[in-house]
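Just passing along the structure, written as structure tokens.
Omission of a single protein chain aside, the complex is shown with its protein chains in their original locations.
== subunit A ==
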Amino acid sequence: MNNLRIITPGWFTIIQDRGRKGAQRAGLTEGGAADEHAYLWANKLLDNPMNAACLEVLMGNFEAVLSADALLSVTGADLEFSINGQPAENWSTHPVQAGDRIEFRRPLNGLRAYLGVAGGWLTPELFSSRSVVTREGLGGLDGGPLREHDELPFGPQQATFRRQLAPRYIPDYSSPLTLRLVPCYQHDLFSPQDRRRFSSEEYRISQRIDRMGYRLEGPVITPEVGGIISEGIALGAVQVPRDGQPIVLLRDRQTIGGYPKIGCVSSLGCSQLAQRGPGAPIQFEFVTLESVQAERLLFNRFFAASQWHSSGEELVWP
């Protein structure tokens, strides 16, 4: 079997696809690529199925060698990607050969890069997903992040092409982020003043961030009650514990929880948040359900219907 042999595993490198669907009632976390937007592009660049597994590389310090020729793609954070020591373009495909050495060194813009391969990384599936949820110790090779000497299998190379995404589709992860959210859940348990403060003043990302959630720092908001009857938690739910500092819940959130929630951030907003690190400014904007649905549907349609131009460098709307 062709494989990618890990020399330096990085700070926290894990296999991700779109996550585990239909198993939350067993208490299983959804998981999935923290930046779904960049992850989907990594597969689109390769004509992969949308659910093909990619590597999610956090902040770099990653080095690996290929045992066979392969067609790779790189998207997401700029982690100073290189092939055999030569800098290589982000948001591009890269035909590579057996013995080539690839590296992600350090974060220049964003936190998480996605490394795709034609056909996807073929690690074992669990509940129809290859996603790793380290808190549960499930998925991937051993339920944890990659380790030295791990070998990631991939299928035989079928085609070789060079593609690069047009700059207008590439987000700048260092730009200020406004998260659009739907008022829902216990929104009404927050005073009108708190709601206004929450959506008009600035928050900053704290040091306490991971794939489960991003804890923010800023104006304290206090719901009428400290706890609620535990209920299912949707992606992007903004939970407010007793200290009044909001937490945006992401892919590795628990399935149910008992803290009040003031709203739900759009899925595309969650992707952008997952690329920001401590200190980055965040604004919240309440919007209608219809507006976030329309935003996501437009993205989905564009993604499903768009095709690569014959030059391979441009996407066109059919």
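Miscellaneous remarks
Just so it is clear, a residue touches a chain if its C-beta (ideal position, glycine included) is under 8 Å from a C-beta of that chain, and two chains touch if they have at least 3 such contacts; residues count from 1.
The rule is short, and it goes like this: contacts and distances are computed from a predicted model.
Missing from the rendering is one chain, named in UniProt as "5-oxoprolinase subunit PxpB" (options: "5-oxoprolinase subunit PxpB", "Dehydrogenase", "Tripartite tricarboxylate transporter permease" or "Putative multiple sugar transport system ATP-binding protein"). Of the candidate positions A:Thr8, A:Ser267 or A:Gln283, contact with the hidden chain is made by A:Ser267.
Interface note for the absent chain: among A:Asn84, A:Gln97 or A:Ser230, the touching residue is A:Ser230. In the complete complex, the residue from A:Leu138, A:Leu152, A:Leu177 or A:Ala280 that touches the missing chain is A:Leu138. Annotation: of A:Phe62, A:Tyr185 or A:Phe284, A:Tyr185 touches the absent chain (contact as defined above).
In the complete assembly, the contact with the undisplayed chain comes from A:Gly27, out of A:Gly27, A:Pro49, A:Pro176 or A:Gly226. Along subunit A, the points of touch with the absent chain fall at residues 21-28, 30, 126-128, 136-138, 182, 184-185, 229-237, 254-257, 264, 266-267, 289, 292-293, 295-297, 300.
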